[in-house]
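Inspection log for the structure reproduced underneath, given as structure tokens.
Of the protein chains in this complex, one is absent; all others appear in place.
On to chain A.
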């Protein structure tokens, strides 16, 4: 229920949003964002806010975006109103605006716009700006979570983006890969080396993701560097280092590390020096899971360094060190003192440090560790003191040399004033004694003496249990204890009472002469106890041990039941089984599998094919590159290994006409209209093709599906079809590129343009000027070549120029607008020279215009005489026509 105050407040916000003043709108939006931040519901303002999505004010626009992303899911229909704005923004020349439009568009979780998102992602994936491509990679994950059915298409985009060489994109696309198709390891092969080499320059967050992915990859592709024959001895690490070389030689089948495996280890190593703790941890786990054992030591220092960082970082790092230290003590032993506990540490940090110290303990350092533990036992934090006692117990069981020392120390603690400490000591002593009871009857005696002063029920119960269990070692004291207990039975806690009954039963079985009466007294007390557990136990014990006519076969076995030797409890680390998880992961921290956890596979026995990672040296030049190059000058273009005729180097077009020609009218195309224009660029699909740009628009009110060029087309020309367009929304249009090999003739290319339902025959009739590509050459070369192409290869005509065409600019413009030719800088005034080559055969086409006021002589020299005469006609008309 909304309060009236809230309603009226929203009313005034609405008014502000609908005002004409930018500042008022901005103020309103700021207040709305404030509401969202506080978690208040502002969804009813949606219509008023969404109107401002196209605002010119960039801050206002961004705030509207924030609002949209927050509420679009709840107001799907209204959210659709904003979509067209984003579609427009996706074409904006400013890369920041393109990127943020894509970000918001993909963040609007409205299933209806999935196709639009898909289209936008595909387009953005080929954008010139790496920032936009990065955004596209992020959008992939969003779309995937919105509609998992798009997986196949998204994988295509991921595949394309994985090839991207920009460091900005790498991290994001690997993230998308991990989310959408982590099992498609085959996509990584070709990019593996590139990722390894880029890694150092990728932004830090990307590094973490890439390193984790590469760890998984490496475990599937390389054989284990941990040789079974070289059992690594923890304590002789140095000796191993020294003799490593000789050992290698000795081995009949030496292990040789795959160079790619080595590359990964080598390229990640510098990242141990990163300031980002997540990166350091990621590299550490990579080394832990992939590096040969003797190379592991380099990660130790870096991990210890992280312990200086924030409390939360310490927690995670200590957890991982705890797991590592179980398997390999040697790694962290030199840094033992870094794990000493300070009184200011948080409790969970203290516990972890204890855990690690316990793991690191060995014969050599145990005395140091125990001395350190002694200070901890006195800590004011009693929970920590109790944990320390547990740790001492662990050390005592693990290292048999110190068991006695530990026991004695623990016994001293029994006179401690704090109950928790005493209780914990008793419990630990009990566990320790269970492992070797015979030698320790004096300890049991000592405990019996202290018994009167111990008040913690758990501790009392433990001592009683010990008495009963080892009553044969203390035959005199045990009955006396029982006697005392009989007196205080009614005042004891329940667990103590149970143990008294237990003790009585055991003594009755071993020493019935002395304890028969006592036992019966206790059993009687137990029989009328308030607690039914105790009553039950008493009844059971009585039937078991006191033989009478009703007792069954069981009582014969009473001794064997009660006095059976009991296995000693195993004191082991809580981190023992954590190594089943990849280090540094959330699952490892939680010690349970988190959703989306990707398991590390075991090393393969035989290495899979190594050659899959080989990359061909010459890669197809991608579209964005070409555009970039053309914007620059000719020289740069040479740098790209574009296959051109050796002598004729293509240059950028001087002039690209904007005019487009109709391919399919919307009336004949049942709503689908198509226009084409010549881009005058070298075609990326084939050297002999002419590059075309096709703009398809849908003027119906239904979406058109599966627009493509039919396979069975044409009049012999080789056509490179554009990729089928899945879906074209109403009123939307899309631009695609295609290539046609016209074979240097002006014969039209005919083909069928198909939609899901219809087929339309269309044809493209090229002007002869479009079948050329401009080339550059010097004036001297021009005259030389011209001299070779005389006779029937030359066609010329004399025309009368209109006065306004006489200027040099206008002649150049007229000629290059008709034909795709390059202008040759001329040393003489009245002579203009142009050169080009035919697209298919690469034959030279030379055009010269010589002005002899008022006339002009046009000469065209080319082997392709038909083309020459056609070109002559066109140039003639162009130069005689007035107008632009």
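By definition in this document, a residue touches a chain if its C-beta (ideal position, glycine included) is under 8 Å from a C-beta of that chain, and two chains touch if they have at least 3 such contacts; residues count from 1.
By definition in this document, contacts and distances are computed from a predicted model.
Undergrad: Considering the UniProt annotation of the chain absent from this complex, which name among "Probable aminotransferase ACS12", "Phosphatidylinositol-glycan biosynthesis class F protein", "Somatic embryogenesis receptor kinase 1" or "AP-3 complex subunit mu-2-like" applies?
TA: The correct option from "Probable aminotransferase ACS12", "Phosphatidylinositol-glycan biosynthesis class F protein", "Somatic embryogenesis receptor kinase 1" or "AP-3 complex subunit mu-2-like" is "AP-3 complex subunit mu-2-like", the UniProt name of the unshown chain.
Undergrad: For the full complex, which residue in A:168, A:331, A:357 or A:728 touches the chain that was left out?
TA: Reading the full complex, the residue touching the unseen chain is A:168.
Undergrad: Among A:511, A:589, A:660 or A:733, which residue is in touch with the absent chain?
TA: With A:511, A:589, A:660 or A:733 as choices, the missing chain is touched by A:589.
Undergrad: Give the residue, chosen from A:11, A:156, A:295 or A:312, that touches the chain omitted from the document.
TA: Only one of A:11, A:156, A:295 or A:312 touches the chain omitted from view, namely A:312.
Undergrad: Which residue from A:52, A:141 or A:462 sits in contact with the chain not drawn here?
TA: A:141
Undergrad: For the chain that's not shown, point to the residue among A:103, A:189, A:613 or A:833 touching it.
TA: A:103
Undergrad: Among the options A:200, A:495, A:703 or A:831, which residue touches the chain absent from this view?
TA: A:200
Undergrad: If the missing chain were put back, which residues of chain A would it touch?
TA: 22-23, 26, 30, 33-34, 36-39, 57-60, 62-63, 65-66, 70, 73, 94-96, 99, 103, 106-107, 109, 129-131, 134-135, 138-139, 141-142, 145, 168, 172, 175, 200-201, 203-205, 208, 212, 270, 273-278, 280-282, 301-302, 304-305, 308, 310-313, 315-317, 335, 337-338, 340, 342-344, 346-348, 372, 375, 378-380, 416-418, 584-587, 589-590, 592, 594-598
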